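Only one protein chain is missing from this complex, and each of the others stays in its spot.
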Amino acid sequence: MRRLLLTSLPLVVTAAVTALMAVGASAQDDPGDDLVAEGRQLFATGCVTCHGADGEGVEIVDGSAGGPSLVDAGEAGAYYYLSTGRMPLNSPGEQPTRNQPAYSPDQIDALVAYVASLGDGPALPDVDLSDADLANGGLLYRANCQACHSASGSGGALSYGRAAPGLADATPSQVGAAVRTGPGQMPVFGPEIVSADDLNDLALYVRYLKSPEDPGGLPIGRTGPIPEGFVAWLVGIGALLALVFWIGTRSPIEKPAAERHEPDEEDDA
Amino acid sequence: MTQPAEGERVERAAALCFFVAMLAAIGLAITYWRGGDAQFEGVLLAVVTGGIGVGIVLWAKHFMPGGEVAEERETLASTDEEVAAFTEDFEAGETPLRSRRLLLTSAAGALTAFGAALLFPLRSLGPRPGGGLKRTAYAPGNVRVVQADGSPVRPSELPADGVVTVWPEDHTHDADAPTLLIRTRDSQDFTPRSGRGDWTVEGIVAYSKLCTHVGCPVGLYQAEEGLLLCPCHQSTFDVLDGARPVFGPAARSLPQLPLGVDDDGYLIATDDFSGPVGPGFWDRGR
Partner (left out) sequence: MLSRRLARWVDDRLGTAQFARTVLNKVFPDHWSFMIGELALYCFVILVLTGVYLTFFFDPSANETVYRGSYEALQGVEMTEAYRSGLELSFDVRAGLVMRQMHHWAALLFLASIVVHLGRVFFTGAFRRPRELNWMIGVTLLVLAMFNGFAGYSLLDDQLSGTGLRIAYSIALSIPLVGTWVTSLLFGGEFPGPDIIERLYVIHILLIPAAIAGLLTAHLAILVRQKHTQFPGPGRSEDNVVGTRLWPTYAAKALGLFFLVAAVVSFLGGVFQINPIWIYGPFDPAEVSSASQPDWYMGWLDGALRIMPGWETRAFGYEVPNPFFPGVLMAGLTFTALYAWPLLEARVTGDHAVHHLADRPRQRPVRTALGVACLAFYLVCFLGGASDVLAQTFGLSVNAILWTFRVAVVVAPLVAGWVAYRLCKELSARDGVPTASRVTWRQIPGRLRHGVGAEPEPDAEPAES
């Protein structure tokens, strides 16, 4: 009996360890694999027409559907486009604009995992506003962002009909994703140019811009002198002319001379 | 003027305006005492001044003489006699002045010289415009490019589609030296200008950030097309073709900065820009 136990012990131990390893391994792999797999399925139904079976992109020929490669889009790129509802596009070739997301947050997580698995694109940064520095965020914003998105975050015109969008609806994660991925015409700001701490500060300032202090009263669009000029003329001069009209008597203006004759012939240039 | 019954109504209305103005003035004082608030201050001040204004205008329109009165216009020009008398007196005084030609001319000369001499201190207002407009702090050559916080840049730190503003080392506050470092995509067709084949490092190109139109920083980089757009007057420059202007009022390309790498692997400017930066001026080409 003891010889049986002794000879079988290594076997039992090996079997037990193997079983434990198998359980441990599948406990690690399963959620990730499941997510990527779910993502692949969603991708296959919603994205392959334009982005290709493996996300390698489809060339646009004569107005047919097509789209860029997603191999280097990474977590950040996928998250940005999906969570802001810019993708999927209603029709190929239109400019992506913010929309209601077409997928639920869980589905977005799956798609993000799948797209990230395709290549080496930027990871989704972990934006944490709890210790962020608002003033530093402002400095970074004015140095890197205001040229396109305007000092107040209301966006701005680019060439040939495109526009940098307003930032009023951007969540901190979306800000982080956009900064790292440079969607569309936007440049890419890597971690050596805008560090992780910088990104937190920046996201805090972008959040501040959604409802900044307006001690002066109605912000009238926060687009600077143009709406201010409108108000000066419409409200200001309008009111002043109305008041002047009320104060001044309208003295009657007489037409010169009671002579009446035919309206002028065509004698002018 | 106004009829009695109506007059009473108007008088009461005007008095009410003045009374409301008084209340608003008290409100203004309270607002101020309690710490101030721009909206309350503005509106209450508007009520005070508006109340007084409306009250006065009602008083003027309804209770002051409003009938039309005519006033004759006299001829504006003086009569011939007046002009003759003036001319006579003036010429009587002028002749002694005129008769001494030497005195007159030398006095005029002295006063003119005095006036001219007085203008000289204006020269102290500013330095002679020298070569400063044609040179930047990159001129000595092999100057490191640094970010706003002074840190140098390795090529690997700038990803594709990346853009960063840099300055010559120790000159991060020079207004004529802001420089754009841009890494274009491999898929984009970058064509260097002749003689500038070695001015880029690993696909990173450097241009002056100052628009050649009127000097605004050209802050908008459109990464998909490699276009730089200036927000002031919409001048557009093609990064892939020596920052040539492709739209808008700018008439000259953005000057390019020749890049290199120093022994520690940081980006440097091997020489000054390809031309004077920023807007044009009379002798820019000399």
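Read from first to last, the chains carry the letters A and B; within each, the first residue is number 1.
Everything that follows uses one rule, which is that a residue touches a chain if its C-beta (ideal position, glycine included) is under 8 Å from a C-beta of that chain, and two chains touch if they have at least 3 such contacts.
If you're wondering where the values come from, they're calculated on a predicted model, not measured in any experiment.
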Sole contact to the chain not displayed, among A:13, A:37, A:196 or A:237: A:237
Contacting the left-out chain in the complete assembly, out of A:66, A:119 or A:155: A:155
On chain A, residues whose C-beta touches the chain left out of the figure: 134-135, 138-139, 142-143, 146-152, 154-161, 163-164, 205, 208, 212-220, 222-226, 228-229, 231-233, 235-237, 239-241, 243-245, 247-257, 259-261, 263-264, 267-269
Chain B, residues in touch with the chain not shown (by the definition above): 32, 35-36, 38-43, 45-47, 49-50, 52-57, 59-61, 64-66, 68-73, 76, 122-123, 125-129, 132-133, 165, 167, 175-176, 178, 209, 213-217, 219-220, 231-236, 245, 247-252, 278-286
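Rule of thumb we're sticking to: only the chains that are shown with their structure count from here on.
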Chain A - residues contacting chain B, complex: 143, 146-148, 156, 158-159, 162, 164, 182, 184-190, 192-193, 215-217, 246-247, 249, 251
Residues on chain B engaged by chain A in the complex (per definition of touch): 38-39, 42, 57, 60-61, 66, 68, 147-148, 153-154, 157-165, 182, 217, 219-225, 227, 229, 231, 234, 236, 247
